[in-house]
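All protein chains but one are shown in place.
Chain nomenclature is as follows: A, B, C, D and E, assigned in order of appearance, with residue numbering initiated at 1 for each chain independently.
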Amino acid sequence: MPRPILLFTGPFADRPLEELVGKASEWGYAGLELATWGDHLEIQRAAADSDYCQAKLDLLARHELQAAVLGAFRVSTAVCDVIDQRHELILPDYVWGDGDPTGVQERAAEEMMTVARVAEKLGVGTVSGFFGSPMWSWATGWPGASPEMIAAGLEQVVETWMPILDVFRDCGVRFAYEVHPGQVAFDLYSAEMLLDAFDHREEFGFTFDPSHFLWQGIDPAEFIHHFASRIYHVHVKDASVTLNGRAGLLTGYYPSGDRRRGWQFRSPGHGGVDWEGFIRALNRTRYDGPLSVDWHDPDMDRDYGAEDACKFVQRLDFEPRV
Amino acid sequence: MPRPILLFTGPFADRPLEELVGKASEWGYAGLELATWGDHLEIQRAAADSDYCQAKLDLLARHELQAAVLGAFRVSTAVCDVIDQRHELILPDYVWGDGDPTGVQERAAEEMMTVARVAEKLGVGTVSGFFGSPMWSWATGWPGASPEMIAAGLEQVVETWMPILDVFRDCGVRFAYEVHPGQVAFDLYSAEMLLDAFDHREEFGFTFDPSHFLWQGIDPAEFIHHFASRIYHVHVKDASVTLNGRAGLLTGYYPSGDRRRGWQFRSPGHGGVDWEGFIRALNRTRYDGPLSVDWHDPDMDRDYGAEDACKFVQRLDFEPRV
Amino acid sequence: MPRPILLFTGPFADRPLEELVGKASEWGYAGLELATWGDHLEIQRAAADSDYCQAKLDLLARHELQAAVLGAFRVSTAVCDVIDQRHELILPDYVWGDGDPTGVQERAAEEMMTVARVAEKLGVGTVSGFFGSPMWSWATGWPGASPEMIAAGLEQVVETWMPILDVFRDCGVRFAYEVHPGQVAFDLYSAEMLLDAFDHREEFGFTFDPSHFLWQGIDPAEFIHHFASRIYHVHVKDASVTLNGRAGLLTGYYPSGDRRRGWQFRSPGHGGVDWEGFIRALNRTRYDGPLSVDWHDPDMDRDYGAEDACKFVQRLDFEPRV
Amino acid sequence: MPRPILLFTGPFADRPLEELVGKASEWGYAGLELATWGDHLEIQRAAADSDYCQAKLDLLARHELQAAVLGAFRVSTAVCDVIDQRHELILPDYVWGDGDPTGVQERAAEEMMTVARVAEKLGVGTVSGFFGSPMWSWATGWPGASPEMIAAGLEQVVETWMPILDVFRDCGVRFAYEVHPGQVAFDLYSAEMLLDAFDHREEFGFTFDPSHFLWQGIDPAEFIHHFASRIYHVHVKDASVTLNGRAGLLTGYYPSGDRRRGWQFRSPGHGGVDWEGFIRALNRTRYDGPLSVDWHDPDMDRDYGAEDACKFVQRLDFEPRV
Amino acid sequence: MPRPILLFTGPFADRPLEELVGKASEWGYAGLELATWGDHLEIQRAAADSDYCQAKLDLLARHELQAAVLGAFRVSTAVCDVIDQRHELILPDYVWGDGDPTGVQERAAEEMMTVARVAEKLGVGTVSGFFGSPMWSWATGWPGASPEMIAAGLEQVVETWMPILDVFRDCGVRFAYEVHPGQVAFDLYSAEMLLDAFDHREEFGFTFDPSHFLWQGIDPAEFIHHFASRIYHVHVKDASVTLNGRAGLLTGYYPSGDRRRGWQFRSPGHGGVDWEGFIRALNRTRYDGPLSVDWHDPDMDRDYGAEDACKFVQRLDFEPRV
Partner (left out) sequence: MPRPILLFTGPFADRPLEELVGKASEWGYAGLELATWGDHLEIQRAAADSDYCQAKLDLLARHELQAAVLGAFRVSTAVCDVIDQRHELILPDYVWGDGDPTGVQERAAEEMMTVARVAEKLGVGTVSGFFGSPMWSWATGWPGASPEMIAAGLEQVVETWMPILDVFRDCGVRFAYEVHPGQVAFDLYSAEMLLDAFDHREEFGFTFDPSHFLWQGIDPAEFIHHFASRIYHVHVKDASVTLNGRAGLLTGYYPSGDRRRGWQFRSPGHGGVDWEGFIRALNRTRYDGPLSVDWHDPDMDRDYGAEDACKFVQRLDFEPRV
């Protein structure tokens, strides 16, 4: 019995969900990881209005799609990020407010508690997202931060998120934190630090996305084996290292597709991720959750790619030895 | 006629200069890139007291060492950095003051003007250093900054540094900016953006250090050929990519030597830099400035390494075709 | 809307076109790049007899194939090549004549003007071909030619081809010159020299075939980006580097398939060409012309391969981002 | 007992031999491979005047240099090459004459017989050189030559050179043919064809130079083992493959050092030749002839390099197991 | 006409043949390589009872499967192996008997003669298997065996197997010996030694399985070309080198799938075998026997994999040039 293949709706949140569901179904997806932005899932309406939730579930059911995961990347990153103009573009007005950093962070934290409650109402067991990071500017730069500064930064994140995760626990929902550059945990060892800092509490696990490991030079299979029991969700996204002597791996200033970048996102199967190693590691560690396509590719038509990706994952996901 | 081989005294600034000069001379160095911290060169004393400057020059002369470059990395990075606790550790008290960011930045800017004047007094034509960066936290993270934000960040750096560079111009001293992760310019293309932003003014060029390019996947020779006329200074430092499937290239939290890092600094010739390509590119572009050893290696004795490095550069620096 | 996939009929010119069209259609091709030899397109008959042209167009139309490009490689190479016995085998009798080099070259030049006129009659906008080269024997050998000799060789080619390209211009037909070992332009830089020598005149552009770049060590995507607006036609052909310590890359004496060669042609998708990079570069540069299969493979059945190749290109040619 | 290290004087033939010998001796060389051009060895004077020969030998002896090999590359290549302007620059006036190809070839052939006789007079047992090639333009280009054309080309070379080699035999001198792009034999298999074509006659063997194999992708050690008993002379020359996605391996139009080339010659030890494999193969096959430095490097001072090369070969040439 | 694709039933011998044939047929196989263990083919019953043989043939025929090869790996390896407990698990009781090594070997030898006779009865022309080896413990260890010991070991194998191969000859059946670690012949050169030792007798050829060459670093195509006329049977099995700095290639103690191993078996097309090179070499050498899937993969469901493998081989096996 193969794993359910989901489409993460974030990259399509500019389109009405009503339009997207028909396509997702045609393309072959079994369900959705619903973005908590655009009209895909408006958290305040969902919290206030049970009919709203039911209507969403009905819409999906009509297209034989399950609502398997909520993707709350935008608001969750605002909880601990150093807030600046970048966040205005990704937050709802009522969270951004006047943009004063402390207020933004507090409202984002409250919103995440609401997300957990909405998930419970929708019968969704997993929310994917970020924590934000107060210490990303220290990464790879100079002067480096002292161990004490790192410890203090971690502590601040833990203190902020513990009460949020308590709500998740109470709602019976798991938080699947994506290990991602820009976040506190961006590689195998920082993920371990975070897991330790949260004392391995049950509600907290990872969204695993191999594309972020490729250009960092980390083997995705090592990550999967290392955190087997804590992989709560999986993103299927590919990337390609496109070094040519002039481009470099640090790409902050250059937008997706710009040839000055040393790597690019790619539609799954069109890049350099070792998918065979990826699926074998998931099979060995008995991961049986969904495989959710988080589609990004600067060179490919989005609809073409979303269908191509679904078929790719169907071919990839072979049956493990029982 | 081979190029002068310098020792950058920054990594030895915990020792009195008086002690270091004897060793540097014995190890074979022709001169020093003097750090503007420790007792190696106290900027306020040097500015106020001409005898202080002459005493430094005499000390060096007794050991047949030239004072070829001033290395002002610490104070210069505070000019535009987002100031936090990391900077307290690297700044003189009178620059740090109460630690209020705006004040720190202003005092650092003034100090850099003084550095230019001290260089002139010492007869030193080149100061190496950083600018600091208000936008490093955007690099490689998410959400990315918009082109407008990048442009505004660049503009802020230019406005801050233009008056400082005016002082450099008036003193007849060049500022050799090191392209370095954590700074505005960290790769070939961001260096180009910076050069454009400063409208290619004469005083502004680069300190080139190949070790920062190795792990970013950039060919040092491409950089040298691209900016041939703007390479005002060269640091000789090596690095080794030590990926093993688990470690990654982003190493912000892990100190030098920690096996969780996917790369490490290495004594020159003990790492992965293509030194043959490096020296050929310098020969072809007719670089005739110094080669300054910026020594870092977590596994090697510092004195052993400084001597080993000097001999390595002597062997490396072959005579170009005339 | 995917690009039309053509079959170049040159490798099948031993078979009557009447027989080939049925197969090409079955295999899935949308059109043909008609070879100007065999019975596929007899230039003198086509020039003299309008019925002949119409009959060819009708034949193709019956199989729903478009006549998109004429492939005139054989006669075009004789225009500037150093003529020897090799050319007798590939030229029509009336061009070869008595085999005297000057006469052969002149008759080949006239024939190319006729090819342009025939293309116009057939409504075909592109002719692919070569120029021939008076200076191939200088490539990679010793003693090398002086810059003056190279310049003179180029000048001779330009003088010979300018009047031919005038006819192309007058007919509204473009000449798509294939960058190919043995020709004046065989790599990125020699292609640039040629484009400059022809002063970038509009009628002159390139047929791009990645297989010739593979074993030269050139990245096809670099070529495509460098000459984006001048890629008038594309050949889909694959190759494989088969070095084993004993074979070498220069393969002049050893026929296709001989294991003494360090590279071999391969059916598309069965070799080492980076097809993903190829199609992405074409997508980015908005190339919207045909993809023409120029099928060569010493180990595979030709009909099997032609069908396999068409299906490969269909899978490869994904829709670009709009 | 290490092998004698020679300096091939060809790359220094613009300087008087009198000046060069002092340097060669200082640099550490044990002898010379005398170029038969410049004033290093004027063949007609040497043939006519025994004092001339003795004076050369005395000059060398005064600097403790042996005259071990004559290098006759320039005139020998004219024997079978397709003659054009390139040859005027490398031939003595009396060989070039009016430049009519047939006459040039005939005079070059006679000159080579004289070279053999001069070698005998000097007590030199080996002459290194080329044959020239009537068929280089067929290599790697299109259309390819038929097996019959290749056979005919080989036959022509054999017929021309058999009488010359008869003179070598009569003089007790061996001809060490350099396997080299541009020549009939340029790789392992074409060398085998040539050896067969000459029916393995004793006077005919090879000058082995690994630099020409590097960029062709051939392992030098395979060549050495394959032709163990026929390696009559060895050139020590290095090369570096400098591919960067844009440059290619076929470099005919671009002079040494030009960055458009995909490979460059390098001073020995500064390039990519597997010198360890090279010396081990020579040790295993019991080659005990000289190692002759044929120095070329576009980035390095020639005198610096010649000395550096001699020291490199001294370190390289370890004692074989007896 | 593509080659017949067989399923080797050994890895499925725990299931009744009656059950397996239906699946094999559905999966797309054209025939079986019947294991001589389990209930797939009981040699003593087959020898004694002609109805038994006919029943097997009928069973296969009902599912349109041919009986193309007998796979006798288990009993054949006991003929010359150093017998220990491992063999008890793979031999029928009547061959193992009391386990005394000499008796076991003798009974295994007799059984192999019977296998030949059974093959003849079934109309099967090829038996695949091993010889066993008295000298495997010498491989890769220390102290090494002397050439005399190797020669004596080979001689012992030849003497034991000559009479068995005589029976094969008399039955018109070929023995296809699998080159395999643990056996006398495990690589290209030991296969050559064995072929020489048997004086190239006709009945003796090889079962070629590329998976055993992958981790030894041998190119499968080299083996195929070297022994073209002696490849009597082909196993399709894949493997993947999974080195990570800690695991090693010698894997004796660690079972299939254990991450301490530096390589693993893989379902065909899911590993590192160069299948393109494999099929081209078989095409060039005109191998027209079966391709038999010997399925092993520690991470994949067996039935899923057996079908996936059949489809993979169908796609792989392209038509050769005639």
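The rule we apply is simple: contacts are C-beta pairs under 8 Å (C-beta built on N, C-alpha and C of every residue); 3 or more make two chains touch, one makes a residue touch a chain.
Note that this is a predicted model, so its numbers are computed, not measured.
For the omitted chain, the shown partners it touches in the full complex are B, C, D, E. The chain omitted from view is touched by exactly one of E:158, E:197 or E:218, namely E:218.
Shown as candidates are C:245, C:277 or C:298; the residue that touches the absent chain is C:245. Screening E:44, E:156 or E:190 for touch with the missing chain picks out E:190. Counting over the whole complex, chain E has residues 77, 82, 85-87, 89-90, 133, 135-147, 149-150, 180-183, 186-190, 193, 213, 215-219, 222, 226, 241, 243, 245-255, 260, 262 touching the chain that is not drawn. Seen from chain C, the chain kept out of the figure touches residues 244-245. Listed for chain B, the residues touching the missing chain in the whole complex are 240, 244, 257, 259, 270, 297-302, 304-305, 308.
Definition applied: only the chains that are shown with their structure count from here on.
In this structure chain C contacts its sequence twin chain D using mostly the same residue numbers, the overlap exceeding half. With each centre defined as the average position of its C-alpha atoms, the distance from chain D to chain E rounds to 53 Å.
Here the spacing of chain A and chain D, counted between their Cα centres, is 64 Å. Residue positions of chain D touching 2 or more other chains, listed in rising order: 244-245. Applying the touch definition to every pair of chains gives A-B, A-C, A-D, A-E, B-D, B-E, C-D, C-E.
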